[in-house]
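Removed: one protein chain of the complex. Kept in place: all other protein chains.
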Amino acid sequence: MKFANGKVSEVQIAYIGGGSMYWAKNLIADLALDEELSGTVRLYDVDYAKAKMNEKLGNSVSDYAETKSRWTYHAYETLQEALTGCDFVFISILPGTFAEMHIDVHEPEQYGIYQPVGDTTGPGGLVRALRSIPMYVEFAEAIERWAPDAWVFNYTNPMTLCTRTLYEIFPKIKAFGCCHEIFGTQNLLIRMLRDMEGIEGVQRDDIRVNVLGINHFTWLNQATYQNMDLFPLYRRFVDKYYEEGFEHNKDAWKTNTYTAANRVKFDLFRRYGLIAAAGDRHLAEFMPPWYVKDPETVQAWKFGLTTVPSRVAKQADAESFYRKLVSGQTKLPLKASGEEEVRQLKGLIGLQTFVTNVNLPNVGQMQGVPLGAVVETNAVFSGNSLRPVHAGALPVDVNNLVLRHVLNQETILQAALNRDKSLAFRAFVQDPLVAIDVNEAEALFASMLSKTKTYLKGWDI
Amino acid sequence: MKFANGKVSEVQIAYIGGGSMYWAKNLIADLALDEELSGTVRLYDVDYAKAKMNEKLGNSVSDYAETKSRWTYHAYETLQEALTGCDFVFISILPGTFAEMHIDVHEPEQYGIYQPVGDTTGPGGLVRALRSIPMYVEFAEAIERWAPDAWVFNYTNPMTLCTRTLYEIFPKIKAFGCCHEIFGTQNLLIRMLRDMEGIEGVQRDDIRVNVLGINHFTWLNQATYQNMDLFPLYRRFVDKYYEEGFEHNKDAWKTNTYTAANRVKFDLFRRYGLIAAAGDRHLAEFMPPWYVKDPETVQAWKFGLTTVPSRVAKQADAESFYRKLVSGQTKLPLKASGEEEVRQLKGLIGLQTFVTNVNLPNVGQMQGVPLGAVVETNAVFSGNSLRPVHAGALPVDVNNLVLRHVLNQETILQAALNRDKSLAFRAFVQDPLVAIDVNEAEALFASMLSKTKTYLKGWDI
Amino acid sequence: MKFANGKVSEVQIAYIGGGSMYWAKNLIADLALDEELSGTVRLYDVDYAKAKMNEKLGNSVSDYAETKSRWTYHAYETLQEALTGCDFVFISILPGTFAEMHIDVHEPEQYGIYQPVGDTTGPGGLVRALRSIPMYVEFAEAIERWAPDAWVFNYTNPMTLCTRTLYEIFPKIKAFGCCHEIFGTQNLLIRMLRDMEGIEGVQRDDIRVNVLGINHFTWLNQATYQNMDLFPLYRRFVDKYYEEGFEHNKDAWKTNTYTAANRVKFDLFRRYGLIAAAGDRHLAEFMPPWYVKDPETVQAWKFGLTTVPSRVAKQADAESFYRKLVSGQTKLPLKASGEEEVRQLKGLIGLQTFVTNVNLPNVGQMQGVPLGAVVETNAVFSGNSLRPVHAGALPVDVNNLVLRHVLNQETILQAALNRDKSLAFRAFVQDPLVAIDVNEAEALFASMLSKTKTYLKGWDI
Partner (left out) sequence: MKFANGKVSEVQIAYIGGGSMYWAKNLIADLALDEELSGTVRLYDVDYAKAKMNEKLGNSVSDYAETKSRWTYHAYETLQEALTGCDFVFISILPGTFAEMHIDVHEPEQYGIYQPVGDTTGPGGLVRALRSIPMYVEFAEAIERWAPDAWVFNYTNPMTLCTRTLYEIFPKIKAFGCCHEIFGTQNLLIRMLRDMEGIEGVQRDDIRVNVLGINHFTWLNQATYQNMDLFPLYRRFVDKYYEEGFEHNKDAWKTNTYTAANRVKFDLFRRYGLIAAAGDRHLAEFMPPWYVKDPETVQAWKFGLTTVPSRVAKQADAESFYRKLVSGQTKLPLKASGEEEVRQLKGLIGLQTFVTNVNLPNVGQMQGVPLGAVVETNAVFSGNSLRPVHAGALPVDVNNLVLRHVLNQETILQAALNRDKSLAFRAFVQDPLVAIDVNEAEALFASMLSKTKTYLKGWDI
């Protein structure tokens, strides 16, 4: 990297999963829109041809008039080539295919277990983790070997376990997990200020929050705007919209299965007194099956069960659009993605100091949770430095909800590393969604493992 | 206390719950049979008349020919009188009456929740704790005021929360909880040695165990006899008796609802690899409803659901026998109870040093559990000294089972001290046995609280 | 407080020690120069007349043309009046008079112990702490009673023990200690960049540092400018100036006994590999008497021994200038003090989020030091929120230097609270500067206590 005139050039980013048709577009746009940074993105993907396509797309953007900085995109066939010499690593992969995801999400429905997302927790999250962990073992080993000083941004779910695996294998790795779910909650609070108080023009950074928990099951125990404590207002807001829900676009949840009316969030606030800070679809999966008992219950709580067939259909649309982009038929719209990766890059490069939420191993920032577990709290980004901010502790009753998952994730990690089916099953039945007969749970577990076994090398299945 | 010629006289014991018809008989016999100690037992009970009866019974034993040491029994009308000047305090009470216990145990059955005991965990254990905690607040305050240096032996269930309350109110109290469930497991291992290896004559102290967990949900991760590791043998033993079960008296569980065929213990060993060290009726209550789904399931696992009507009947028999004792019609049989209270007294007095299991606040003896939580591990009894032995940590999957209860107990304590119904309900639905719809759980909870409300002074019910 | 149009009015600040002739001037100027805040400063001082003078001076500044915001100053006769209703409390007092300070600093010289400052550690720091702690007990009790929600800024030395006392007495207090010594080290690094690399115009916030330690004995284990690691450069800088020293104004240390040539800092870097981040006069006091063995040694290391007579003389000058200010004969020069109190106010009010170093109880931000000890690390100021940033641990050899003082401070606190002379002496002889015969140490200690006994109410001296 080179600093000159307040700009930084020759930034080297390796992008694992660089054949993506979604996230790559965001990155290309975000980088193109930033005036201060330039450099090279080294694309690596198990499907090299796809990485090649993003190479083409990325480089084409340099010619756009509205592009503010030039980045070179280059696809590599090996992790070694992509990693060697890089300053930053982004990891954003799909662990398996839609076929495995279909099993993750829908097989449990045969046993009455409904999962709105199925990529983080529950039976689906567990099986997805078993597939992901060996991949992340490989990434960690490669990074230790070829880019030990690079900062590593993880975007893959299950976020906690992917990030945790990196640290388990290479404890000195400088990795963290990024997630925008907190941003969604901050935006909800902005809309609340408008709805309840008529306050307009509030920016996300103006909503100051203290974050505690694990990815997709995070909680706020403090939220302020200027010197206003937002909790009393949120209580009135919940009272007003508890039954009806509150959405950005009214009744969007009925057609868009990626969205929700925040009723789960409101119910958790009433019960636990804290602001649950992730989308309802995620939150519902971490609790006992109160909100996902059956499709009718889900309807009543006003959120969608995102089906894998719907993802497949969406993917087909995306692919068709993507082909137009790569062929040059259509131009990539350059607009900010709302993600923070460029801001985080700039923080670590030393261009600014700021605070945001990330997933990091617990070094004491979250009390009541074992050291080493990956937790989501605020952290300070600064020159070659990412340090968690002390977040304190959750109340004991909420901590009990969270710890059950934290320890289960640790169990899953050990099971995956040791290919221990019995231990994996013990984690499986400890998940709150698996509130079924233990013998049925055995049948479901066996079936799910069997159908994903291509990815479970060395397991006795 | 006075030491002379290897004997100790003038030992002063205050006995809260001293009107008991069961435990008092044990104490009277155990004390009478020990040659080294003598002194006074100061009986206190909310029912003074009952304490008076034990005064009469206890003193009558001094005249028995087989009595080895003389103890004076005296009933007091106030805690202050009973406690002032005492060296030791025993607490063994029934928090409420059989009427409340009936609700604890049987009301949940209306909602499909079966509890073999219902005094420690589950809906019944929780409600019993809500009744007990205010009583223990009173005891702790009285001990702080009138006997701050006394050693306090607690025998009441829920053991963990009663002991925990004493420390919450008077942190410098020298209290511990005593339970014989580990002894039962040591005896099972003795019978195993006989059955599998033909080894006879093994004493309980020869079975050396490392104990970790919470009362009634304790685990052994090491068990030896001489230099023999008992785990491989136990595995074979479990394999041999997994289906059939193994009992002291074959099929006793069919008629005696206080007993079990150890099948739950065997199943937990197969699943988790550790020896669960309490009776099956207790163990089953701490798990999800795998073993107590319905009466048929309980039958299949070969243990009894102890009903409260059966307790009432047993009590009537006991009372009739007790009346004969008090009237002098029958002599109290002087035989050792199998409890350790006299041995523990002698340890604390400075007559011997030994190791046994007790319930104490965690000061680090059990890793992976918050400091301050009451845990059950080994401890060293010595002159005016009771110090826990480092027990290490449970494997993460088993720790997850235990921690859920540890944090729930802490939640219950806070709910009871603050008379916080919402918080108590959050603990209620976090119990693994409450695997029912959250709305039904609300109905059950409301009903149970309402029926025990006499004991919930100051609550908004 | 009221927010309107990006400004905050009606801020209420209580100022304990509000009769100051120094620090009050800074505050008056800093507040007057800020456009966003306005409100009232409530002056309290044991010398009410002095507080009254600052009331007059402060209010007079409202009339200055260059004043950007209006603040009202009001002197109160009681803590209760000053505190009731305030949002913020500043504490900046002199614990005792110059007479006691003279004993603190110069009495030990009779025994060969030289202290360049004598207000933080060493014999002088200890005795000053014994005087200060009872005063801070009183402040903590008053704040708990009359302003429990106020944020409390402490400026008094010994910083660590004053802040620690506030938390000991009122554990929920929202207090922190402020010190500018780190700023001085950041400024040294800025001058280094100019001297070694020709880089101009660097601002203090551009020098990003990780801070660990205790007040006046703080260490940096990371320092960056942009993406440049400053440690290799600092090593060369130290090599260049090790013998000669490096000063803002060459040879200033010869005449200004408040300054130094940074040779102690350089020597500590050579020995320990970290950047010691306080003035040399402070640093030297925390080490064995390597740098302060005798006045010649001090000369050789190029820093001043600040004498109390010189402080008295300086005070006389200040007083004469101050009288002109109060009388209106001279106008108070309105220039920024370089302190951060206004920025910190604005952070806590919710106007900005930023990171700076402060003294706070250890909740885990500094590993290797007991929880509860007051440590100096970075922290995030945000809306009604001050949270430490995880600073990690010092290397074991440096931690050993620091911990000795941390535990000694804890010992001093207990000694002061319990008026325990024997314990205070044990702390005294544990100080590295007290490297004298233990019997001589007893004589010195007795003499120092005796001469400050007016402030040691209830001690047996």
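Note that the chains are named A, B and C in the order they appear, and that numbering of residues resets to 1 at the start of each chain.
Note that in this section a residue touches a chain if its C-beta (ideal position, glycine included) is under 8 Å from a C-beta of that chain, and two chains touch if they have at least 3 such contacts.
Keep in mind that what you see is a predicted model, and the values were worked out from it rather than measured.
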item	value
Neighbouring shown chains of the undisplayed chain, as defined at the top	B, C
Residue of C:Pro288, C:Pro309 or C:Gly328 touching the missing chain in the full complex	C:Pro288
Given C:Asp104, C:Glu181, C:Glu340 or C:Glu410, the one touching the chain that is not displayed	C:Glu410
Footprint left on subunit C by the chain that the document does not show	271-272, 288, 290, 293, 368, 370, 396-397, 399-401, 403-404, 407-408, 410-411, 414, 422-423, 426-427, 429-430, 435, 437-438
Hidden partner interface residues of subunit B, rising order	1, 3, 8, 205, 208, 210, 222, 224-229, 349-351, 353-355, 363-365, 367, 378, 380, 382-385, 387-392
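Everything that follows uses one rule, which is that only the chains that are shown with their structure count from here on.
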item	value
Chain whose mean Cα position lies farthest from subunit C	B
Two chains sharing the most contacts, counting C-beta pairs only	A-C
Distance between chain centroids, defined by C-alpha means - subunit A, subunit B (Å)	46
Shared interface positions of subunit A, touching two or more other chains	none
